[in-house]
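Following this message is one structure expressed as structure tokens.
Only one protein chain is missing; all other protein chains are in place.
And then chain A:
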Amino acid sequence: MRKFSKQLSCLLAILLFVASLAGCGSSSSSGKEKIEVFSTKNAENTEILQSMATEFEKTHKNVNVEIVSPSDAGTVLKTRLTKGNLPDVLAMGGDATFMELQKAGTLEDLSKKSYVNSVQPAYKKMVTSISKGSGLYGVPYATNASGVLYNKTLFKKAGVKVPQTWDQFIAAMQKLKKAGIQPLELTFKDSWTTLPIWNGLAGSLQSKDFTTQRLKNKTTFAKTHQEIAQKYLQILNYAQPDFMGTTYNDGNKAFALGKAAMLLNGNYVIPELKKTNKKIDVDMFPLPASNDAAQNRITSGVDVLLAVSKSSANKEAAEQFISFMMKKSNAQKYVDDQFAFSAIKGVEQQDASVSGIRNNIADGHVVNFPDHYYPAGFDLASLLSNLSLNAENGMTTNKNVTQFLKKADTSYNTANVQN
């Protein structure tokens, strides 16, 4: 009896182990070539991707396209990288996760492909500048823009024109305040919303070689970012009370309902605003960080790039799908659906709610998000949140700025270790 039980338990153990392994590697094969398209946009763009996939399958009968977009996609992607099981096509941001995938040598070089020629050089450069080697490992597809969103109706009511310089910007906010209109709605309860402001200021004000110099430890924030931090604090003076406790969703709602004249964030907020108030008359302009109007550029980064994984079994089909997506008509469909901008020459976002920055983007008068160049472990949002909290608690600007810049340098250095 005892022997039997021992055998039984052994058997059970083996069974369980095998069962748990079988769950991991599922590879079913039908006659069709299957390509998996993985989007990191949290279901925001699944619908439009799905419609493109259906369209594509009509002309490519032997290919089956599967769109996947889990929540917390970055983590899922890293887990799948661990297992050596990357999706065939990646539709992801030009961000730290892309940098990691590219540095790990998991992506195909697409620089020689014909569809790359139609991409705006400014955006191509944004991808190559964060890549290892000289190839183009992700084709820029859709881009976003960050700056100032303003309520046109309220601007008119207060008699305020779109400001071109920093002084005009501050004067505009004072004028709005005098007219009894809340100039700014900030949503710092979600600390990432501090970053668009920082990016807007730093993008136009920091010296061009700062990111590379800082990476090599040849310069510091303390030496170069005094003005940026001070201007950041100056902006806070025009925010609503309790801006530290306002969430992104609540702030967007308040802005959409006309309770404030400006939001400092990106074009991706617009669909949210229209959900609350269909009739809102909103437009954007670049954050005028400098008094030299020519220096003020819109912050714009690669929101979606397309990449092919090296381990893909169906590279040809994967590239056919990318080439299909890159067609002008399809790219237009995508940006219309997503309120985004296109990285492809001649494809423009026509919506009135972004008309104020359309030309900046079409001319390539853009600067990438400075925080895309920071090391992944550098949590600037927390530091900015802390800077804002100190200001709210009445710390003097000088002390606050010095302390913040010092902290930024140490945090940067701790995060900037190459293992």
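Everything below uses one rule, namely that a contact is a pair of C-beta atoms (placed from the backbone, for glycine too) under 8 Å apart; a residue touches a chain by one contact, two chains touch by 3 or more; residues count from 1.
One rule holds for everything that comes next: contacts and distances are computed from a predicted model.
Looking at the choices "Carbohydrate ABC transporter permease", "YjgN family protein", "Anaerobic dimethyl sulfoxide reductase chain B" or "DNA-directed DNA polymerase", the name in the UniProt record of the chain not drawn here is "Carbohydrate ABC transporter permease". Note on the undisplayed chain: of the listed residues A:H60, A:K125, A:K175 or A:K189, the one touching it is A:K189. Here the missing chain is touched by one residue of A:V65, A:A96, A:A317 or A:I361, and it is A:A96.
Residue A:D379 is the one among A:D167, A:D209 or A:D379 that touches the chain missing from this view. Residue A:A415 is the one among A:V68, A:V116, A:L233 or A:A415 that touches the chain missing from this view. When you scan A:T54, A:S129 or A:T247 for touch with the missing chain, the hit is A:T247.
Think of the hidden chain as still there; on chain A it touches residues 1-2, 4-5, 8-9, 12-13, 16-17, 20, 74-75, 78-79, 81-82, 96, 100, 104, 188-191, 241-247, 250, 376-379, 382-383, 385-386, 388-389, 392-393, 410-411, 414-415, 417, 419.
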